Structures are given as C-alpha cells and as structure tokens.
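Here you go, one structure.
With one protein chain removed, the remaining protein chains of the complex are shown where they sit.
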Amino acid sequence: MRPENYQAVSHPPSHEYEVFFGPNHPGIEGNYALKVRLHGDEVTAARADGGYLHRGFEKLMEGRLWIQNIALVPRICVPDPVPMEVCYSLAIEALGGLEVPERAQWIRVMQLELSRIAAHLFTFGGNAATTGMYTPMFWGIADRDLILDLFEELSGGRVYHIYNIPGGVRRDLPEGYLKRVSDTLDYIESRLPDYDNLMFTNQVFVRRATGVGIMTQEQALDWGVTGPNLRATGLPFDVRRDDPYLIYDQLEFDVPVEEAGDAWARTLVRRAELKQSLRILRQVVARLPEIDGPIRAPIPNPLAWNLPLGDVYTRVESSKGELAYYVVSNGGDKPWRVHVRGPSAMHAVQVLEHLVTGARIEDVAQIMFSLDACPPEVDR
Amino acid sequence: MTPTDAPGHDVTTTLDFLLQEVDGLRTRWVAPRRLRVDLPAETLPALLELLKGRAGYVHLSAISCVDWPDDGQFELVYHTWSYELNVLVMAHIRIPRDPGVYLSIYDLYRPAAFFERDIHEMFGLWFEGSPDMGKFILTEWEGPPPMRKEFDGEAWVMEQFGWQEYRPEWLTEIEAKGGGISKRPEQLRGDKGEDGTA
Partner (left out) sequence: MSDIDYKQRGSLLNPLRSLGFFGRPPVTQPLEPRPASINYRGFHLNDWEKCVGCGTCQKVCDNAAISMVHIPDLPADPAKGVRPERPAIDYGRCCWCGLCVDICPTGALALSREYVHTCVDADLSSYFILPDSHGIHGQPYEKGWAKTADADLISLLREPMPELEPEQRIENFDEIVGGYDPQQALLEASRCVQCGMCHDACPTHMHAPQYIRAIWEGKLEEAVGWIYQTNPFAHICGRVCTRRCETACSIGHRGEPIAIRWLKRYAMDAIPHERVKQIAAAGRCETPSGQRVAIVGAGPAGLTCAFDLAKQGHAVTVFEALSQPGGMTRWGIPEYRLPYDRIDRDIDVIQSLGVEIRCNTRIGSDITLEELHQQYDAVLIALGLQMGRGTRIPGSDHPQVRRAVDLLRQATAGEEFGTPQSAVVIGGGNVAMDIARTLARLQRQRFGTAQVTITALEELSHFLADPVEIKEAHEEGITILPARGPREVVVEDGNLVGLATWRVTSIFDEQGRFSPTYDQEDAQIHTAEMVVEAIGQMSDTGLLGDELTERLAWNRGRLQVDSDGRTSEAWLWAAGDMVRGPDVVSAVADGHRVAASIHAALSAAKEQNP
C-alpha cells in the first residue's frame, strides 16, 4: 500500500472530503485509482492514479524473441485481448514483409468481433452495476462466457488466447466450428430484447445515465478521445472503416453515432455496435467456408528470426477505441522498441479527471464505467 | 512507394504541397495512408502547427520515444491523424540523449500531457512546458528510468527475486541414480553456456 493511502490524516471538521475510488477494482476493468475531493456531494477536484497493473510489458518485450511476445500482448487488455494480438502481429508482418493468407485474415476478423461483443457485454454489466442494477452484470458475464467457450475451442485458452501469430493464426478452425459460432450469435441476438427490457429501456438506468459526464465533440477531439466515446459525440470515425486493415473493407457494417456525448449516448453507441458486430460475424460465417488456403504465411524458425531494420505504426479499432502499436526493429531477433498506445490512456486519465470534476459523487462510478477504461492498457 | 499506392492523388498532392512550406523535411510514403517525415527537432512545432491548422490534423495518436544509446540520441515520433485526409503523419525527430530536454506540444495537443509524462517517467526526458511531469505509473520506483537501454530489467529481476527451489520426489529419485537437472532455464537467459551455445 502506498504511504498516502494509509497514513491517517486528521482534517478539521468541514464539508471537504477526499474519497478514493480504487485501487481495488473500482468498478472498472482492473486496478486503478481515482481520488476525488468533495465539497458536500460535489466533486471539486479529481486525480487519476495508475500504475497498479504496471508489469513493464514494453520493457519485457525488448528482451523476448519476436514470436515469444505473442504470449505477452493479450495480457495488456484482459477484457478485449484479441485486438492486442492482432495489432502486434500486424506490426511484425509489416516489418517482415509477410503476406497474411486471406483465410487467416477472415479468422482474425471473426475473433476481433467476437472479442468486441464479449467486451461490450462485460461493459454493459459493469455499467449497469454502477447504478445498482446487478442482473445485467450477471447476464452479461454469463453470455460473455459463451463467447469464451468459442475462444477456448478455437485457441485452447478462454481469456489469453495467444492464437494470433505473426503471419496468421496458429490453428485452423475445429470441425463444425462456424456452426457453433452461428448458434452462439443466434442466442446472443435472442437475448438482445431481454437486455433492452432490462437495461436500455429501463428508466432507472436511462435517467441515471442521461446528462451525466457530458463531453462535447470539440472536447473529445481536443483530448484525443477515440472509439465509442468519440462516436457518442457525433463523429463517425472508426479505424475499421476509415483506415481499414485485414479484410474489413470487404464487409458491410455501419458506424453508429450518438450526438449527446453523455454516459447514456456512450452506452447506446456500444449497444448499436454490438449489433454491428453480430452483422459482421454473420458475413464472416457465411464467407469463411469458401475461403480456403493456408492459415499462416511461412515464417522462419522463431529462434533465428531477424526482422529488417525499420519501424511501423499499426492500429486497430478495439472495443475501447484506437489501439496502436509502434514497433521498431534494429535488425535483430527481438524488438528494439514496442510502444503500446492503449485507447484508455486518453479517456482514463485527463478525460476522466475533467468529466468527474463538477459531478456528484453518485455519478462518479457511472462516468468511470461509461468511458469503458481499461487500466492495464494505461499501465502496460 | 509511388504516389499511386497512396490514398489518392489529391490527398498526397495536398500533403506534399503543404509540407513544402516547412524547410528541412524529408518525407516518404511508407504505406498507403502512412507518411513518414524526418525533420530537425526545432522544426517540429512549425510542422505540427501547419498540419493541425491547414490539413485537419487534430488527432495526436501518440508520441513514441525510442532510445538509441549508440547514437547518443532519443528519437521522438509524433503520430498524428487527420480525420479529413485519413492519412497518418509520423514525424520523427532526434534529440541528444544528454541532457534529454525537449519542448512540450501541450499547447497544440492536449493528449501530449499524458505521453510526455509517460516518456519522462520511462525514459527520463524532460518536456519544457508540459503541464504535469509528476509520477504516474512508477510511484514507488526510485531507480533509473527503466525504459532506457542501460537499465537491464532482467538483471534487476534476478537480483530482486529468487527462483523457487522445488524438491519433488521424482527429482530426488533421479538424483539418487546419478541424474538431475542438467540445464536450468536461467542458464539460457543472459549468460552463454560453457561451450558457447546459447
């Protein structure tokens, strides 16, 4: 424990309080702290405090072979690990001039969208719980588990899939896999009215989210906000569509936006995105059987693989926003530098501090969760 | 890369034309939608101002820092994105490793505050004019900035933490027969074996 957290400080009696949210899972996905100063029930100042999940991934990656790092990257964002794996692999492929086979690209998109659905379900649950509604959380986690079942069957791991590898993916689909994906999609689709009924038309939630944590589009751009949080201010930008990677340019999907920029708008954007992910997955399930071929480009022996001198900046759209990897090779068998640009780095620090200031204490948790921050992305 | 591989003649032409206004730039299209710019450190603010003001580069995606101790330099890379042109411009500058001081671009881009603070914490660079250079992640760390190449993270870990000594029965049995662990994993890391094999 940090000294300032346990030293008893005696304050003169006043209306000023300091309240700590966190660091033990303060309602967002990982250990993180937000210290707020209160006057009555109004927040007068806020300070984000990270580092509780710092494991030094960027440094660790410099000491490991290009391939070995695939076991590290999914840990940088536990609820949505696939974008981490894909973004890292895309960087290595760009540096090494590897052509990812088409089948592998489709399989990657399938995972990315499954991961997005899982992450959004997780977020819905947590977000609802901030208003005292725990049923969406139980449902969200139970339904997310069905997607984890799919990941387990595909990759052997429920959370840390370690399934993408520079050049493609590590295994082909098991027999009958797409049918089970399709069944799971049917099931999740059938659950959407339940979620609408329970959460998205539930006035308890709607009213607690509306008008809370308002961010204008100008502010969002100013603060470098991306992803659903940016789209909730009316800017229809999505890396998948506007800076396409893999085979996203062959897919049909909309980029949902909301105008209000409040916690409710952010929730609505995620709800709409989940449907778009289902739409994408339907296309993948339909197309993938026609796409034959290898699942991985040939790669050299991982123990003796030098990548040419160079650098690359790859980005993907994760459930939290724009995720980017800046990877530098000095011509060796290990990365010279890997910089992980987690989308949460923007909205979990400056934005959170700003939005919380002036809010009432009962809305702090709602604001934190509606931003969908992923602390390990910040800490790395 | 020929301009035809880039996102469209008009966009590349716009950018190429615009960037002529700044002296001392070297530009290269490294991929469609990826323009690399190398420039002297002192020119960077002018470039960013131009990009932001005239080409819609309102989004600072990241600032990356790379340590090049052999060159005695830090490389700073400013990744900026225009929602109008849909092109990423990566501006590369090099600054001397010692004293490792550069200007903050916080007045142009608010996200710079986070990246500059992070780079200060991890590499020890100082950004003049950055709003907050206080510790964020490494609150209880008193050692050198860990992302610098001279900091050997693995050696530090080895020093700090022990290896678990296991005594399973099977190992005792094998040792009784004259066998035992012939190569520990730590022998592969860092030091080379007696015969020089890694």
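Letters A and B mark the chains in the order given here, with residues in each chain numbered from 1 onward.
The working rule: a residue touches a chain if its C-beta (ideal position, glycine included) is under 8 Å from a C-beta of that chain, and two chains touch if they have at least 3 such contacts.
No experiment lies behind these values; they were computed from the predicted model shown.
Participant: Which candidate, A:G40, A:G97, A:G132 or A:P174, sits in contact with the chain we can't see?
Facilitator: Of the listed residues, the one touching the omitted chain is A:P174.
Participant: Name every residue on subunit B in touch with the hidden partner chain.
Facilitator: Residues 164, 166-171, 174, 177-186, 188-189, 195-198 of subunit B touch the chain absent from view.
Participant: By the contact criterion defined above, which parts of subunit A meet the unshown chain? Give residue numbers in ascending order.
Facilitator: Touching the missing chain: residues 64-65, 67-72, 142, 149, 152-157, 160, 162, 170-172, 174, 196-197, 200-201, 203, 206, 258-259, 268, 271-272, 294-296, 298-305.
Operating definition for what follows: only the chains that are shown with their structure count from here on.
Participant: Could you work out how far the Cα centre of subunit A sits from that of subunit B, in whole Å?
Facilitator: Taking the average C-alpha coordinate of subunit A and of subunit B, the gap between them is 21 Å.
Participant: Mind listing the subunit A positions that touch subunit B in their complex?
Facilitator: 2, 49-51, 54, 56, 58-60, 63, 94, 221-224, 226, 235, 237, 242-243, 311-313, 315, 322, 324, 326, 328, 336-337, 339, 341, 345-346, 349-350, 378-379
Participant: Please output the residues of subunit B touching subunit A within their complex, sorted ascending.
Facilitator: 30-31, 33-34, 58-62, 64-67, 77, 79, 81, 83, 86, 88, 90, 109-111, 113-114, 118, 122, 136-140, 146-147, 151, 153-154
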